[in-house]
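Removed from the display is one protein chain of the complex; every other protein chain stays in position.
Up next is chain A:
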Amino acid sequence: MNVATDPKDAVHADMPGSSALNGAEVLMRVLQEQGVEVVFGYPGGAVLPIYDALFKQNSVRHILVRHEQAAVHAAEGYARSTGRVGVVLVTSGPGATNAVTGLVDALMDSVPIVCLTGQVPTHMIGNDAFQEADTTGITRPATKHNYLVKRPGDLARTLHEAFYVARSGRPGPVVIDLPKDIMVGPAPYASASSAPHRSYRPASEPARAAVAEAVAAMRRARRPLFYTGGGVINAGPAASEALCRLVRMTGFPCTSTLMGLGAYPTDDPLFVGMLGMHGTYEANLATHGCDLLINIGARFDDRVTGRLDAFSPGSTKIHVDIDPSSINKIVQVDIPVVGDAGRAIAMMIEEWENGRGSEREALAGWWRQIDAWRSIDSLGFKQDQAASAIIKPQHAIRRLHELALETGRDTFVTTEVGQHQMWAATHFQYRKPNRWMTSGGLGTMGYGLPAAVGVQVGHPDALVIDIAGEASTLMNIQELGTIAQYRLPVKLFILNNRYMGMVRQWQELLHGSRYSESYSEALPDFVRLAEAFHGTGMRATCMGELDDVIRAMLAHDGPVVADICVAQDENCYPMIPSGAAHNEMILGEAQAGQAAKITDEGLMLV
């Protein structure tokens, strides 16, 4: 149905009880109907009608960020921590192009986002009009799907559809480009349709036969390993609970990718740590040596597999994934199970309960082997306990975890990208899903602070900490303004090693210690920076100050920037260099001696 564009209708739209709405008001109604509580955005000419409609209602809250990239990361943090769709509103041209990094980030990490972009009026599209950009063209490879609304009659349906596409199947970002005339002119409202989508109908129910085959393989397995990923988090908290039941029921060891942390409690004895490039020794050797690899919601990323032809060479592989294009994309698997991780795990539990248990003796032997690997404590490091000693970043994170635990508060961690991110993944513990927000696939420096904004907006009473590096932090530092405006008590915990540490580490290991441009020169005074943004700044320069600073930070009810001055030369170990196999891991000084021996023995055993 197309409504004639009559300016008189637009006037009526403001009158109470009038059924004629303009496009922007239709948009607001769709947001309400979709249950949207909050929109992260930044205004501009092309979206002024939307901001006007926003002003006239009070069911949808708007959080004004300080950069459009941050709007998307905030929406990602909100989405990943609440399980809802994150909504973004930005203007045309530079507003849309600034959002692109965030969109690709959400695409890579499968985060449901609806991003509304302003556009020049339909009759000016293609004229190189002021602040015109080919937003649908630019964002086509940056989104799961995108739309340009050209007719008022399509508006409501398209908006509802965008929410459906963003959250269903493998979630992802969806852009809707909204020309200004469509927002100003009248448009008909339509409720979300209950009819199935014309073409997009992702299957979420796994085939029973495939699950039965998987479970049969699990019963036979002598050296099984669960390899779980972000898909379990995407499947909702019930999927994580089911995963815990399944793992405990089978007694199999469980490892996780960076994106899956928290689905299974990381401090549980059956958890062998994260796998991959910076994963634990035991997780990687177990991956290498297992005879059955049970991948649930992970995508065989190159940070995980290392050299492909040496990846888990002797195992039968099960792969549960909702996206059929993830199956056999990188690693050929033996038992594909296409569907939702939560459903697949529930079905595995049913199947498992209907038969005999595991190969008990073989499993006990497998655990002895894993415990031997574990005993070298691959994440171990040497911390001098003297009050004047330099703080090791790993130690700072462990203390942060312990002291946060003491507060008894629900704690959410976001990170930036670099060494601190890997240490946050391995030295902080996650007992529940949706508590760990990081940029995995794109590895976007500057993700953590805006993501923390989104998390805190979604969980006003929770403890939200961005574990950051000093270089990454500066990429979206302007968000301290957002944090101040909305009085968000976000804690920015900077592990300041005065280096782009991850870059420095690669230069040390691969480029003869030529530290080309990786020193963090001319850093701001983070304490005064915090104060300039109406927050509280703190600094710890040595061991004697660390606990006090962490305690004071956790006790403070407003935003805090804690500048933790840490060892400058610490490396992130263990490490599987790019292109190496899992059993070619580099270990830290603390373990180097024993490792070689255990590797050889380990390889003989498995």
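The definition used in the following text is that a residue touches a chain if its C-beta (ideal position, glycine included) is under 8 Å from a C-beta of that chain, and two chains touch if they have at least 3 such contacts; residues count from 1.
One rule holds for everything that comes next: contacts and distances are computed from a predicted model.
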Task: Assign the chain not included in the display its UniProt protein name, restricting the answer to "Isoquinoline 1-oxidoreductase, alpha subunit", "Fe-S cluster assembly protein SufD", "Acetolactate synthase small subunit" or "ABC transporter ATP-binding protein".
output: "Acetolactate synthase small subunit"
Statement: Out of A:Asn58, A:Ser194, A:Ser325 or A:Ser516, the sole contact with the unshown chain comes from A:Ser325
- prompt: Looking at the whole complex, which of A:Met108, A:Val165 or A:Val247 touches the chain that is not displayed?
  reply: A:Val165
Field: Contact residue for the chain not shown (choose from A:Arg66, A:Arg80, A:Lys144 or A:His459)
entry: A:Lys144
- prompt: What residue numbers in chain A mark contact with the hidden partner chain?
  reply: 136-137, 140-141, 144-146, 148, 165, 170, 198-200, 323-325, 327-329, 332
